[in-house]
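Apart from one protein chain that is not included, each protein chain of the complex appears where it belongs.
Moving on to chain A:
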């Protein structure tokens, strides 16, 4: 059924449309096209002499350097050394961070004792502490892992207790009203409620971990992507340098992808 009087009317013009927009949506093919176009332009510029090889090597040269790295088997040695430091440092830093963040989030004593300390140490660039770590933990793996651990620990603490502070108090009260044990309330209400914040903290700390990894490997490391980049830089081997940087970027992307998967899986209720 429709409004009879409305049907008879044929005058007037359509109402102008002014909604829409402000809703950027990812278009799948755009990114690869931009990427390929940029590399093609770069390659073309290098070959035509428009970009001086001293300033920037051609992508093909960087790729040659990469193949060389693969063929000599050095790639795996560098990657293995870096990944090991990264995973141990990031994992233990995150784990400790979650534990301490939870304590600060739950207990008044921990909060008043630890949170000023965390606020004071958090803004220090951990690279500045690297010489100290070398004295404390030796020039080998210890100082490198410690730097990464330290650097990822603080952002995780802050993300965790911030997340716990933001858990809906109504849900906690609900848990109490049903007589849940303290442990149940923490495990089933508080931690899952803080999980979104913890995961976005993990994203940030992964990026910090990669920065610190390179910094730490630039001091006294035989293998590792940072060491490789440092060596390339001191030899002015810009093709190797670009390769090293590309490896870091890929590492960062893989980390972000893994955390993105974890978010999809753990936060599917959202």
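Here is the rule we use: a contact is a pair of C-beta atoms (placed from the backbone, for glycine too) under 8 Å apart; a residue touches a chain by one contact, two chains touch by 3 or more; residues count from 1.
What we mean here is this: contacts and distances are computed from a predicted model.
Not shown: a single chain whose UniProt protein name, out of "Quinol oxidase subunit 1", "Aspartate carbamoyltransferase", "Lactate utilization protein C" or "ATP-binding cassette domain-containing protein", is "ATP-binding cassette domain-containing protein".
Remark: the omitted chain is touched by one listed residue; of A:12, A:32, A:123 or A:170 this is A:170.
The missing chain, though absent from the display, is touched by one residue of A:45, A:162, A:192 or A:252; that residue is A:192. Of the options A:72, A:166 or A:181, the residue whose C-beta touches the omitted chain is A:181. Interface residues of chain A with the unshown chain, by the touch rule above, are 168, 170-171, 173-181, 184, 188-189, 192-193, 195, 267, 269-270.
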